[in-house]
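With one protein chain held back, the other chains of the complex are shown just where they sit.
Take a look at subunit A:
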């Protein structure tokens, strides 16, 4: 028995492997889920012969990159939220990418002034309303109105998507007013914040609440899901604040790691991700709004109509992030 154990232990020593840094490869650290980006990577490999290696994690990618420092194998980072991009930038983990192809594809307000990060898609933080309520024109501010007491559902206030929304409220209304608003919303919650964005739509379907906060693309994805379609059928998707500043938007984005070992391949992948083909895939596969002008939205997303987006800069939203978090703690939003 002991012998077997020793043999097995020796296996460990020889198992150290899978170090990748060949020239025709590019390494991606992704906050985005593999099944969203993998179809695109496959297309990219097909066209260029460059292999894409991915590791996906929601938590701690920035720290892993920071700890790995100059020896990090990472070339590209993909994120689902503006604050992650800015965090990476603040920690000086990124490098500027000067590419006319990229600059030409992404509108200036959706990329960093110093070319360190770039948006790939935008998504709206919508308010879903129960069909039984009929047509409603809502502002985010309305969620605190007493008439919605016990009728609102949301995921954790501290989820990056909600924090960004609260940060935009801070930017528009200041800290004190935002706190008041948060207290009002909390007062109106039908249940403790829980689950994810889809779960809130499900809750409307179940009559547990009438209004829910959620990202735009989930609506499309639920409609295309066998089981979740009935949930989506129970709600209308609303673009908030259309009579005034416009709906809050967030972005998914990309950046090149400061010590990227495969810069040429990395640049090729970044340029591919803003190409018409890839942008079309973002639109179709994940129902997001492509950043590249001229790329069509998916027919379904298009059917939700035009909307006005809040033109608050992404950097401003990121700046108010910490205040937003502290306010969420202060009103004990999740408790």
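Here is the rule we use: a contact is a pair of C-beta atoms (placed from the backbone, for glycine too) under 8 Å apart; a residue touches a chain by one contact, two chains touch by 3 or more; residues count from 1.
Following the convention adopted for this analysis, contacts and distances are computed from a predicted model.
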Name of the absent chain as recorded in UniProt (options "Sigma-70 family RNA polymerase sigma factor", "Iron(III) ABC transporter permease", "3-oxoacyl-[acyl-carrier protein] reductase" or "Urease accessory protein UreG"): "Iron(III) ABC transporter permease"
Of A:158, A:173, A:245 or A:319, the residue in touch with the unshown chain: A:158
Omitted-chain contact residue, chosen from A:207, A:244, A:277 or A:303: A:207
Residue numbers in subunit A that touch the chain omitted from display: 1-2, 5-6, 8-9, 11-12, 15-21, 27, 33-35, 53-64, 67-73, 87, 156, 158, 163, 192-196, 198-199, 202-203, 205-208, 225, 227-228, 322, 325-326, 329-330, 332, 334-335
